[in-house]
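Right after this comes chain A.
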Amino acid sequence: MSAIGAFLTSSIGRKVVMAVTGLLLFLFLVTHLTANLLILIDPAAFNAYSHALVSNPLIYIAEFGLLALFVAHFVTAFLVFNSGRVARPESYKDDRWAGGTSHKSISSSTMILSGGFFLLFVPLHVWGFKFGAYYDAGGGVRDLHRLVVEEFRNPTLVAFYVVGMTILGFHLWHGLGSAFESLGVTHRRGLRRTGQVIAVVMAGGFTLIPVVIYFMGDAL
Partner candidate 1 sequence: MTLDGKVPDGPLDSKWEHHKFDMNLVAPANRRKHKIIVVGTGLAGASAASTLGELGYNVAAFTILDSPRRAHSIAAQGGINAAKNYKNDGDSVYRLFYDTIKGGDYRAREANVYRLAEVSVDIIDQCTAQGVPFAREYGGNLSNRSFGGAQVSRTFYARGQTGQQLLLGAYGSLMRQVDRGQVQLYTRQEMLDLVLVDGVARGIITRNLVTGALERHAADTVLLCTGGYGNIYFLSTNAGNSNVTAAWRCARRGAYMANPCYVQIHPTCIPQSDEFQSKLTLMSESLRNDGRVWVPLTKGDKRAPQQIPESERDYFLERKYPSFGNLVPRDVASRNAKAVCDEGRGVGATGLAVYLDFSDAIARLGANVIAERYGNLFQMYERITGDDVYVEKAMRIYPAVHYVMGGLWVDYNLMSNVPGLHVLGEANFSDHGANRLGASALMQGLADGYFIAPYTVAHFLATSKIAPVDTAHPAFDEAETSVRQRIDRLLAIRGTRTVLEFHRDLGKIMWDKVGMSRNEKGLQQALGEVRALRKEFWRDVKVAGAADDFNKNLEHALRVADYLEFGELLILDALHRTESCGGHFREESQTDEGEARRDDGAYAYVAAWEYKGDDVEPVLHREPLTFDFVEVKQRSYK
Partner candidate 2 sequence: METMTLNLRIWRQPRAAADGHLVEYTAREVSPDMSFLELLDVLNDQLIKGGADPIAFDSDCREGICGSCGMVISGVAHGPQSATTACQLFMRQFKDGDTITVEPWRATAFPIIKDLAVDRSAFDRIQAAGGYVSVDAGGAVDANEMLIPKDDADRAMDAAACIGCGACVAACKNASAELFVGARITQFSLLPQGQPERDRRVLAMVEQMEKEGFGPCSNEGECEAVCPKEISVAHIQTLHREFSRASMRRIFAAR
């Protein structure tokens, strides 16, 4: 096997891929969140921004890259998860957490589920917004703002998002610190803490949007 192949298929190489893709997906979410917060602040700006995005031919490459990251991440995720199961098929009859210096948490033990959720969420989400109803804001600019606001009048969708964003928080709670450790950044308690704070901020920020729109949508 080629040296590259050997690295990418090694258990450590896979974790490096997961970490890199995971962090890049996270970066996308950071920009995505900041952009989306415009919805609450400045509808016109938001529309202008997303217009700028979609009208830029590079978007296709960007979108493809994003998709690739996403696929790479969850494919390796399944491989990693599976190799773990194969290595330890049988669990203990009396199974407890060691506590002490351990980082084991609900978040760390449900990564596959929290992550898996996005396999469901992202397609629905993209379908709902990207390929959702087309409103014209005039001048060939799509009125995404209106779309979002209308969508989030629906309580079940809002609930779904609130839950979804919490799950995102869980995934990042362990994920962010873990990613740096996978990349060999020598463990510091601080690193984990920061990751966890950011995870909460991300989840909170995203949750804000549907909730605010739902309760004071008319004001927007």
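We take it that a residue touches a chain if its C-beta (ideal position, glycine included) is under 8 Å from a C-beta of that chain, and two chains touch if they have at least 3 such contacts; residues count from 1.
Selection criteria: all candidates are chains of the complex that A comes from, given by their letters.
Keep in mind that what you see is a predicted model, and the values were worked out from it rather than measured.
A.B. asks: Quickly now, which of 1 or 2 touches chain A in the complex? Give its number.
C.D. replies: The single touching candidate among 1 or 2 is 2.
A.B. asks: What residues on chain A touch candidate 2, complex-wise?
C.D. replies: Touching candidate 2 from chain A are residues 2-4, 6-7, 10-16, 80, 83-84, 86-104, 108-109, 111, 174, 177-178, 181-187.
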